[in-house]
Structures are given as C-alpha cells and as structure tokens.
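Below: the structure, in structure tokens.
Only one protein chain is missing from this complex, and each of the others stays in its spot.
The block that comes next holds chain A.
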Amino acid sequence: MGMTSMDERAVAVIMVGGPTKGTRFRPLSLNIPKPLFPLAGQPMVHHPIFACKRIPNLAQIYLVGFYEEREFALYVSSISNELKVPVRYLKEDKPHGSAGGLYNFRDLIMEDNPVLTFTFSFSNLISHIFLLNCDVCCSFPLPAMLEAHKRYGGMGTILVIKVSPESADQFGELIADPSTNELLHYTEKPETFVSDRINCGVYVFTPEIFTAIQGVSTQRKDRANLRRQSSFEALQSATRSLPADFVRLDQDILSPLAGKKQLYTYETMDFWEQIKTPGRKTKPASNAAINPCSRLHRMSLKCSGLYLYQFRYTSPDLLTNGDGTKSATIIGDVYIHPSAKVHPTAKYDKHLAILVSKFAQIGPNVSVSANARIGAGVRLINCIILDGVEIKENAVVIHSIVGWKCSIGRWSRVQAEGDHNAKLGVTILGEAVNVEDEVVVINCIVLPNKTLNVSVQQEIIL
C-alpha cells in the first residue's frame, strides 16, 4: 500500500431515517424498521453498505437515524463481521436535516479509526465522506464517483440521473455544465420544469463540507438574533425560523453553492429508484386514487427486482441456479435463502404418458427468505416471501409481498394486478396471515394475524 492511498481514507454515512414517517410502510413496518426490510433477500440497507465495500481505503460505515439502537444492533454486528469493515449505528437525538445530521456527528466521523492505528498518524485523516440515503435503490457506483470527484477538485460530487420530464418534479432538479460537470443550478421539487437531471441522494464530499454546514448554522443564529429586533420578518418566512442546527442538504447547501465551483455532478447510466412515496408533490389527477402504502410496497417489489438483476454482476452466487434439476424450475432472477425448503418431487406419470413435473416454478423477480417452505407445484412470480412463510402445494403468488410466518393454503392464490395505476397494485400480507385452502386474495392489504377463509378483492383488511 503506497503512501498516497493511505492519504486518502474514506468513511461512508448512510442516512436511514426514522420510524416517525414509516406509516406508509404499514403493515410491514409494524414489525421491522424499513431499512431492514429485505429487498432481493437482503435488508434494504445492505445494498448501499455492500456498495461501500468497493470504496478504496474505507475506514468505517456509519448508519445515522432516529431508530432505537437496539433495532439495528444485531444487524450491525453481523454485517461488520461479514464485510470486515466496521459498521456503527448512530442515533440522532432529534431530526437535524440530512446535512445537520452529518454535522452532528462530525467529530466521530473524522476521528481516528482504531482498526487502522498501526498506520502512520498523519495518514489517518479522513479525506472523503460518502453520504448515501438508504431509501435510494441504485447501483451505487461509488468508486467511479470518487475518481470523478478527485478530477473535479471540488468540495462535493452529486450522483445524478436523467429521468422523464414528467417525473422530474418529484425530486431535486439540477443543471450541470455539460463540459466541466459543475453544478450550476439546483432546485428541490420545483413548481416549473427546470431539468430532467435529478439528484440521486448519493454524494461524496471532502471534509470542507462541515465548514459549509457550519456556515449555514451560524447564519441561522445571526438571523435569529436579528429577528428578536424584527418580529415582522419572522412572520414572513417560515424557513428562517428553523433551528440553527437543522440544516437541509438540498435547500441549504446545494442550492446556495451551485455555480460556485464547489459542487460537481456524476451521471449514472444505471438504474435508480426512490423507495418512498413522493411527499408534497403528487400529481392529483393520476395518482390520487393510488393507496400510498400500496405504492411504497410496489416500489419495494420493483427495487427488489432491480437488486436481483444487479446480483448478476455483483453477487451471482446469491442467485438461484435455473437448471431445475435440484428442486424448482427457476425463471429469471431469483434469490432463495439457503435455509428455505423447496419441495422436490417429480415423476413420470404412466397414465398421462408425460413427464409430470411437480416442481415449483419460481420467477422472475422472486426472493424467498430464511426458513420459508415452498410446496410442490407452487408458482411464484414477482414477489417477496419473508421468513418462515409456508406456501402449500399448487398455490400461486403473483405481484405480492408475503409477510413473516404467513401460511398460504393449497390451490390458494395471492395476487395483484401489478398495474402501476391500480389503487392497490400489490397484495401485501402482514405477519402471520393465514390464507386457507383455495382462497383467492386479489389486490388487498391484509394486517397481521388475520385468517382469510373466503376470497377477497380490492380490500384493506384490518
């Protein structure tokens, strides 16, 4: 390892948010923090963490959020062991905004890393800070971003992507210089169309970012002092009444610093999705009727598929082999946890004189979590099957998320239209829901511990 590489040590900070805004992930968020919900068989936060592993000289990964520490304790210790990179959960005492949250833990983030103290003391300084939002689903091209960031020589580089002009207004729209890639203009969820390039919520910064955040904070304090003299001004602007330590990255840092040769962009050509419902800006005409819970779960299902697809390149060993000789016929990208049991029976039927396959048929886009049991002749398409689920013989699950320890009866059918404009486009079964034999559940959200003994359609079942 040369001196130059030791000079450049990085940390990654992944913002995981908190339970306060998790209502739209019900009924599944009733059991698990959203960042730990499995996509492609791995907790949502696993995907950015796994991507961080590819950052050269990565010293530490921090997860920052408002969830209780104990909710992440088990996961953090197991992933640290697995990746051989220290991962630590930091709980915010209150919301600080994404930039404020980063700043709040600046001393920890910049501190010496005990694991690497054998290196020269001058080389232990952190040179780059990656900031990632957990509810973003993309390929996280972090090493390439870092390379670009170093070339640009600015304070920060933002991952951007081109989207359709119709959807751009739900995100931060930005304009970059086509030759230098400098960020020239940034507007969060603009009223009128600015650009089809949007902020992906993935950044790399040099430590000067802390100075910039401190600057905003100091400015706030000064304004607050002024406001004591002019209460009229305070009434004029809600923004200015924000607490001094609440600093948003987009409005308070990116917008003011655009066009000042400090921020640059790196455009990804891969996939990108946001795993949350658009907040204040939805298009009432087209989206008003869509249930927000359903929408979020549909995004989860889609992102699960995108991550499964990415496994082809990053972790092909996680994908289930599709040759059908073991226990199931596999179509497309499928993850099956090693502890899940897929019933293997196939025999030659003399009577029908055809090879009767009683294999389950699984895929595309299916992930089956630990200890699930999949019976003979089951068909799974575009679904997430969580831990301990039992799916009995000949049942069908399509466009659905099946919660922990659910039981799906023989010849029963759990399905949704999978249509993006449908009110309930994905069927969600909460924990320990029991669908009896031959029952059909279409386009429903079912809360935990219910038994369904008659068919239901287009309902939320409390």
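Things worth noting here:
The rule is short, and it goes like this: a residue touches a chain if its C-beta (ideal position, glycine included) is under 8 Å from a C-beta of that chain, and two chains touch if they have at least 3 such contacts; residues count from 1.
Simple rule for what comes next: contacts and distances are computed from a predicted model.
Not shown: a single chain whose UniProt protein name, out of "DNA repair protein rhp7 treble clef domain-containing protein", "mannose-1-phosphate guanylyltransferase", "Acetyltransferase" or "small monomeric GTPase", is "mannose-1-phosphate guanylyltransferase". Which of A:42, A:294, A:369 or A:415 touches the hidden chain is settled by the complete complex: it is A:415.
Contact with the chain not shown here comes from a single listed residue; of A:398, A:428 or A:445, that residue is A:398. Residue in contact with the omitted chain (choice from A:36, A:158, A:204 or A:442): A:442. In the full complex, chain A makes contact with the omitted chain through residues 347, 349, 351-352, 354, 356-358, 361, 376-377, 379, 381, 393-394, 396, 398, 410-411, 413, 415, 417, 438, 440, 442-443, 457.
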